[in-house]
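Note that this complex is displayed minus one protein chain, with the remaining chains in position.
Chain naming follows the written order as A and B, and within any one chain the residues start at number 1.
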Amino acid sequence: MNNQSEKELLVEVKNLCKCFRQGKSELKAVDDVSFAIRRGETFGLVGESGCGKTTCGRTILKLYNATSGQVLYKGKDVTRPMSGEELLAFKRSAQVIFQDPYSSLDPRMTITEIIGEGMDVHFKYSNAEKQRKVSELLAKVGLTEDYANRFAHELSGGQRQRIGIARALAVEPEFIVCDEPISALDVSIQAQIVNLLIQLQQDSNLTYLFISHDLSMVKHISDRVGVMYLGSLVEVATSKAIFARHLHPYTRALLSAIPTADPEFEASRTRIKLEGEVPSPVNPPSGCKFRTRCPHATELCEQQQPQLVEANPEHFVACHHWQRLHESAQGVSEC
Amino acid sequence: MNEEISKDLFQIIGPEDSEAEKIARPRISYFKDAWRRFKENKIAIVALIVLAVLVFMVIFGPAISGYKFEEIDPSQRNEGPSARHWFGTDKLGRDLFARVWQGGRVSIIIGLVGALVSSFVGSIYGGISGYFGGRVDDIMMRIVEVLISVPYLIVVILLTVVLDSKSMFTLLLAMTITGWCGIARIVRGQVLQVKSQEFVMAAQALGVRPWKIILHHIIPNVLSVIIVAITFDVPGYIFGEAFLGFLGIGIQPPNTSWGVLASAAQSMYAFYPYQLFIPSLMIALTMLCFTLLGDGLRDALDPRLRK
Partner (left out) sequence: MDKILEVKDLRVSFHTYAGEVRAVRGVSFDLHRGETLAFVGESGCGKTVTAKSILRLLPSPPAEIKPQAQILYDGDDVLKMDRKRLQKFRGNEVSMIFQDPMTSLNPTMTCGQQIVEALVLHKKLNKQEAKEEAIRILRLVKMPDAEKRFSSYPHELSGGMRQRVMIAIALSCDPSILIADEPTTALDVTIQAQIIDLLQELKDKLNTAIILVTHDLGVVATLADRIQVMYAGQVMETGTSREIFYSPKHPYTWALLSSVPGLAEHSKQELYSLKGTPPDLIMPLKSCPFAARCEYCMPICKRQMPQVTGLTDTHQVACWLQHPYAPLVEPSYERGVSNE
């Protein structure tokens, strides 16, 4: 693999915060999140529902306005107000694929209209050219031309998701936020879509932010992974490191919770069980937000919120006790 | 089942790509599918036919009757229905058949125009309020809430006094001036729902301008709700006009409407019940048909009811 640090930093997220006001209470959906994505790589953002990963992705794309913090895209901060032209250029370069194939396509439009909409905004194609491009895109995502005049409700979930991908590709982006693109699909269709995404990335040197709660898929497609809990990043590392040498207790519990397709293994192992429920994001615990469910929490965890520190090269963790836990886990292989 | 199974049938040939992604069903657009479902609703079809007949009669009825609706014939006063006067005559000897259909023109026009105008205004208002949300939405909806609480009868009376006229235009103005509020709320609600769909966010992410999003994404998806709302509004306007006419505030002679006809007949209804009955029947029938039509349209256009 190429030397990572030589590749251009395409997206830099710095201390990003996004709050929503609900009546009198404030919901901190994204709380001081920082990470970077290099060109051509896939950054996986992982966590359970309510952790803020989708909000983070949408804020990066300016679909939501950031409350504070910066998002540097190709070196320029996109959270500040931009001119019409700049904004349009940014939207062309940074695209999105949504989770729900049933609500992400307009039921009144034909497939050609759906895919062509972006082209109308950014390029000036004649009708014939547009038709040709649409056919090309359909072929790229593995569908035939006769889908061009169909409506979304005539397609299956996997096919609709491919249309969603074609729509994003139509404007020739460099960066795509994949917001849980496979969660709503069957397991065998998930594999199709993931293969397609990987192939497109290789063909066009695309950069992905892959948001998902499905750890096994995230591991498969990502170069680096960030684990989120209640709005904060708790661990960031390469894909291999997260899965083989994770340091944060939440990451450990998350990995342990995944059921594997291996009955004997399942019968023999003891899962790490997290007690209790996820606290409400409107009223998070003081200090470390994970402490209410963490088996290793101490008084320090209640008082101070841990920051991300570089535990190993390129491996960050936000936990007061990571060293102690890591040492005690040495030599014991379990999950 | 007992076909000879030979060994050469067992060569591996692998999957067939073209078969794998075929769409079996015929292509069908949303509105075509809705029309098909509508046709299956017998009651709605009957209502549609009856309405068509009523509209036909309203246009051609007075001509068919052979009488002028305002023509007075003192020798024929208060005649019951007969071969000469199919609906009978009123107290001034005017042919009721012609009068009923002539009056129908006013009633139906007010019903349709009133509903269309108020729906148009209400849709735009509700659309803007729903799309922009936030402060704009709050203010706009508070205004609507105030307007809705004003009794429209008072508004009508005030306006007729202020404008010093009782023409059809004044009536329409008075009735629609608060009538659009109901549709505004409905459309706003639907716009909010459509806005939350991911395809709207996708269009925003692509850089599509707001007015284009409203035009191409929001309105087509809200249209079915608007159509149904219009259809349900019409009976209200017809009845409103009839009520005002009954009270004497509406259309003035020699013009007439169903409400006016009913009003004129009410004092003598014990002796000449047909004079009251026929216009009232027309009012009721028209209202019923529009309501049934609206029901049928709503069921046909609701995507969740697709089988």
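One rule holds in what follows: a residue touches a chain if its C-beta (ideal position, glycine included) is under 8 Å from a C-beta of that chain, and two chains touch if they have at least 3 such contacts.
Because the structure is a prediction, the values reported are computed rather than measured.
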*Which shown chains does the chain we cannot see touch?*
A, B
*Among A:Glu85, A:Asp203 or A:Glu264, single out the residue that touches the unshown chain.*
A:Glu264
*Check the options A:Val187, A:Val282 or A:Val309 and report the residue that touches the missing chain.*
A:Val187
*Of the listed residues B:Arg36, B:Arg142 or B:Arg209, which contacts the missing chain in the full complex?*
B:Arg36
_Of A:Leu61, A:Met217, A:Leu247 or A:Cys288, the one touching the omitted chain in the full complex_ = A:Met217
*Residues on chain B that touch the omitted chain in the whole complex?*
1, 3, 5, 7-17, 19-26, 36, 307
*Against the chain that's been left off, what residues of chain A make contact? List them.*
48-49, 142, 156-159, 186-192, 194-195, 198-199, 213-217, 219-223, 239-240, 243, 253-266, 271, 273-274, 276-278, 335
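Convention: only the chains that are shown with their structure count from here on.
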*Quick one: chain A and chain B, Cα centre-to-centre, how many Å?*
48
_Quick check on the complex: what are the chain A residues that touch chain B?_
58, 61, 63, 87-88, 91-92, 95-96, 98-100, 103-109, 117-118, 121-122, 143-144, 146-147, 149-151, 153-155, 159, 164, 167, 171
*If you look only at chain B, which of its residues touch chain A in the complex?*
21, 23, 25, 27-30, 197-199, 201-209, 216-217, 220-221, 303
